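Following: one structure in structure tokens, then a few remarks.
Here the complex is missing a single protein chain, while all its other protein chains stay put.
Then we have chain A:
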Amino acid sequence: MNALAIVATLVAAGAVSWLLRVIPITLLPAARLPAPARRLLDHAAPAAIAAMVGAGIAGGNALPELAARLPVLLGALVAGVIAWRRRGLVLPVVAGLAVAGALTAL
């Protein structure tokens, strides 16, 4: 994929994101979204981020080949648990990277 296509995709994502931000405020004010749709939207963020974590851990490898990705898996686990226990992103990221880096170096 060339750089122009990547930037164009990102700009398109930005345009759609702006619509998502502005529609309930300016075009279709609040509370008109059906309750089932709201609940589905509620699930979208954790599902999307978790799927990205899963895809990142696998790194394109099939399940039997995941042993090589153990440092990434454990780094992600450490970061996730620390972030769950205490808010903020700096400490979880530093700790997760330290674990992933140390295990990779071993």
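Basically, a residue touches a chain if its C-beta (ideal position, glycine included) is under 8 Å from a C-beta of that chain, and two chains touch if they have at least 3 such contacts; residues count from 1.
Basically, contacts and distances are computed from a predicted model.
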| item | value |
| --- | --- |
| Omitted chain, identified by the protein name its UniProt record gives, among "4-azaleucine resistance transporter AzlC", "Helix-turn-helix domain-containing protein", "NADH-quinone oxidoreductase subunit L" or "Phenylacetate-coenzyme A ligase" | "4-azaleucine resistance transporter AzlC" |
| Absent-chain interface as seen on chain A, which is shown | 1-3, 5-7, 9-18, 20-26, 29-31, 33, 36, 38-63, 66, 71-72, 75-77, 79-85, 87-90, 92-94, 96-97, 100-101, 104 |
